[in-house]
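First comes the structure, then the notes that go with it.
Removed from the display is one protein chain of the complex; every other protein chain stays in position.
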Amino acid sequence: MESAQKYFRTIRDVPTEDYFAPGHRLCAGCGPSLAMKLSMKAIRMPTLVVNATGCVEVSTSLFPYVSWRLPWIHVAFENTAAVASGISEAFKILEKKGRGKMHDVIAIAGDGGTFDIGLQALSGALERNHKMLYICYDNEAYMNTGIQRSGATPVGAATTTSPAGKVVPGKQERKKDLIGIVAAHRIPYAATASISHPLDFINKVRKALEIDGPTFIHVLTPCTLGWRYPSSQTIKIARLAVETRYFPIIEVENGRVRINIKVTRPKPLEEFLEAQGRFRHLFEPENKHILEILKHQVEENWNRLLKLEEIGLYA
Amino acid sequence: MSELKQVRKIALTGDEAVAYAAKQADVDVIAAYPITPQTIIVERLSKYVADGELNAAFIQAESEHSAISICLGAALAGARTFTSTASQGLALMHEVLHIASSMRAPIVMAIANRALNSPLNIHCDHSDVMNARDTGWVHLFANNVQQAYDLTLMAFKIAEDPELLLPVSVNLDGFILTHSVEPLEVLSDEDIQRYIPHIPYPYRIDFDRPLAYGVMALPDTYMEFRRQLYEVIAKAYEVFRDASESFSNISGRLYNLITPYFVEDAEIIVVALGSTVETLRYIARKFRERNVKIGVVGLTMYRPFPEKEIANTLANAKCVAVMDRAYSYGGVGGPLYTDILSTLYKNGIRTMVADFVYGLGGRDFKLMDAEELFNKLVKSVEVGRFGQDIYWWGVRE
Partner (left out) sequence: MTEIDVNKIIKGEFSWKTLPPAAMVKVPTSLEYKTGVWRIEKPIIDQSKCTKCLLCWIYCPDMAVKRIDGGSVEIDYEFCKGCGICAEVCPPKAIKMVEE
């Protein structure tokens, strides 16, 4: 398997052009906004973006201000993958019939528009094998509507619909294994990424765009407001997520998994959790068991990935 | 009429005719989800593509919501798109129907009109499209298989007109038209290519002319965008007329917004949509033979509503009977009745009007029913008023 670090070797190699423009309304220190900037650095030919309703969409298309420098389409919340499918097939047939030219199609949705309401459309699009890249930027809750829990919210996290209450201390359910769900569709390429590792992310976007089929990238994008930390810490927290093995950086290429960043000496998960207000209640003595559950899940997931890498399979 | 047109007379079901029209229209992208009684349309198109007879992308979506979303994306990319659905499928598309019109996507959709749940019923009524009345789509209704074919072709012309750029639905009665074999004249591929050539969608997605589609608008601008839609859909009357005129040049058949039949001196006028219009006409002719002054009006275009034409036609009637194959629960009456009543009032026309809710869930409205209905209307005129405003025809009370 080829290394993802193929197109841009160093930061200096990353193009200076920005297809994501300043003047957007995303928060100071917003993780998703950085993911948008980085992914747009990897564009290789005429490209368009299909965007789901969410933080990015609302903050980058507030009429009359639009922060994109390429065609950008928003339809609704749950059908990003479907709209992208239609555009992809349209360009393909139009080029075949001599009435249009191919464009790279990038579908971008948050964890809200992907893990939950958008899962059906995503699954259908992946099964039908359209050429498109789907990027899910994950801030682990429905941030745009006020930090409500999603299928991407980890166990123990406090959100407005899974608050750290006296009886129920935060979300009780585990985060969905989205990469697993996507890999089960046997698509050519799926990967995870973090904005703390920009070169890895940009290279993966480019690698995905080069593939003639459905591709998927799940990028972790901390949210300063929703995760409750000072805006300057976004990169540090995204890096801690990787360094504690909380968010493994992997690729699944034709069903075979490879862990890109082998965290041999993981930092304690507490370091990641205590930097964020949404986990503060886990440090109360009565909630210690939830902290243990989360730690156990992280460890179990890591060991599982190591085993899968060994046997050469994810799905 | 100049030279002999190349026409063929064949026999097809409504579904087959619609599929054939879409094939001849050289659609680029088809995205659909099967639902009775539309399945034949989708299957036919799939076969045309698989056999290389139609050069298009055939996508079976994983739900109707995705099917219409795929069409919307494809239309913005500049493809000629076609889909079809019915009943629950149309209801599932609902959110996107509003978006398709307000994003000015010229999608053509055939709706095989079928009842909405619950109870589950796969047979004909108009509740599905009536639920989509206000979505900003142009809604056309076919009375027979020939019309289903013709209106599908016209739908592309109307939808893609640069003055309009709105999605158009072609409604055909589930099972009654979709599955009944009728003779029809089909046109040549060449005539159709000349009628509806591929013209580039003016706002197509293009990296070299990048636009933002579907932005967010706050209270300070949203209403102006909606005002645009109000203005645009009103252009459909003219666009329909233009499309109809050029269609008659290749087919010899001219379509008007409404189809008046024996209305000139009519004292009683019955208004209806879909295949029932033909049932009513047949009996109207019988009554005319007995010198009963009865007429029938069918609507070919239901949205935008042909207000002027309806007002002019109904102006001198002593009595109007509106046939509704759907109802607006909790409202003043059925959807067509409400439109007719508003039209009459707005135009200062005061006459006896009654709503006949009929045929829900495919309950047959036979010639016998039309006869009974007309007799009732005649009697009501004699009495000078209707016994009720709303009649539920043929229901076991």
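The first chain written gets the first letter, and so on, giving A and B; residue counts start at 1 in each chain.
Note that contacts are C-beta pairs under 8 Å (C-beta built on N, C-alpha and C of every residue); 3 or more make two chains touch, one makes a residue touch a chain.
In this text, all values refer to a predicted model and were calculated from it rather than measured experimentally.
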Let's see if you follow the contact definition: name the visible chains touching the chain that is missing.
A, B
Option touching the unshown chain, where A:69, A:99 or A:280 are the choices
A:69
Touching residue (missing chain; options B:56, B:103 or B:187):
B:103
For chain A, residues in touch with the removed chain
11-12, 14, 16, 18, 20-31, 33-34, 37-38, 60, 63-72, 198, 224, 230-236
Chain B residues touching the chain left out here are 102-104, 165, 203, 209-215, 217, 220-221, 224-225, 227-228, 231-232
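Basically, only the chains that are shown with their structure count from here on.
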Centre distance in Å when chain A and chain B are each reduced to the mean of their C-alpha atoms
43
Provide the residue numbers of chain B that touch chain A in the complex, in ascending order.
28-29, 31, 55-57, 59, 61-63, 65-67, 69-79, 81, 95-96, 99, 103, 198, 200, 204-208, 210-218, 221
Which residues of chain A touch chain B in the complex?
46-48, 50, 57-58, 61-64, 66, 68-76, 78-79, 81-87, 89-94, 96-97, 99-100, 103, 120-121, 123-124, 127-128
